[in-house]
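Let's turn to chain A:
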Amino acid sequence: MEPQLSWYLALSAVLFTIGVTGVIIKRNVIAMFMCIELMLNAVNLTFVAFASFFQDVTGQLFVFIVMTVAAAEAAVGLGIIIAIFRNRETLDVDEASILKL
Partner candidate 1 sequence: MPKLLTILILLPVAGAVASVLYGIATKREDHHKWIALITTTATFAVSLLLLRGIGASGAEFRFEENVSWIGAIGARYHVAVDGISLWLVLLTTLLMPIAILSSWTAIHKRQLSYYVFLLILESAMIGVFVSLDLLLFYLFFEASLVPMFFLIGIWGGQRRIYAAIKFFIYTAVGSLLMLVAIIALYFTYHTFDYVTILQAMQSNPLTGYAPVWLFLAFALAFCIKVPVFPFHTWLPDAHTEAPTAGSVILAGVLLKMGTYGLMRFNLGLFPEMSRKAAPVLITAAVIGIIYGALVAMVQPDVKRLVAYSSVSHMGFVILGLFSFTEMGMQGALYQMLNHGVSTGALFLFVGFIYERRHTRMISDFGGLATPMPWFATLFVVASLSSIGLPFLNGFVGEFLILIGMWTSTAVGRPWVVTMLASTGVIWAAVYMLWMLQRVLFGTTTNPENARLRDLNPRELGLLLPLLFLMLFMGVYPRVFLDRSKPSVVVIRDRIMQTTTGGSYTTVNYNSKTE
Partner candidate 2 sequence: MLVLLFILFAGMAIGCALAVVAQRNPLYSAISLIGVFISLACLYVMLAAPFIAAVQVIVYAGAIMVLVVFVIMLLNVEEEAHQRPRLKFLLPLAIGLAAVLIAEVAFILVSVQQSPVTAISNGTDVGVTHSIGSALFTRYLLPFEITSILLLMAIVGAMTLARRSALPPNARVVPGAQVLPVTMFRDTGLPTHDDMRAVETDSTDEAARLLGVAELRDQSKRE
């Protein structure tokens, strides 16, 4: 037998979940950022899986665009991280909590 569509979907769901969990429990900004990347990749897997089961190019193009977006986010995100590191000398997100209540 061959891997079913649902297998791939399940796998991507699991990866997505792991990414989500990571975002919540990681304290290092960069680590959180990487978990977000993980989530995006999980979504990509879904796209590709659908695309290939439908024999449709749309999904793959979506993946293509998502990658661009990820790159852009990476650039900006790391810029932000550097900027905040300059003022705080730490990457612990929990330190960045003067804006509250």
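Basis for inclusion: all candidates are chains of the complex that A comes from, given by their letters.
Definition applied: a contact is a pair of C-beta atoms (placed from the backbone, for glycine too) under 8 Å apart; a residue touches a chain by one contact, two chains touch by 3 or more; residues count from 1.
Only a predicted model underlies this, so the values are computations on that prediction, with no experimental measurement involved.
Asker: Check 1 or 2 against chain A and report the one that touches it in the complex.
Answerer: 2
Asker: Provide the residue numbers of chain A that touch candidate 2 in the complex, in ascending order.
Answerer: Touch residues, chain A against candidate 2: 1-11, 13-22, 24-28, 30-31, 33-35, 37-38, 41, 44-45, 48-49, 51-53, 55-58, 60-61, 63-65, 67-76, 78-83, 85-92, 94-95, 98.
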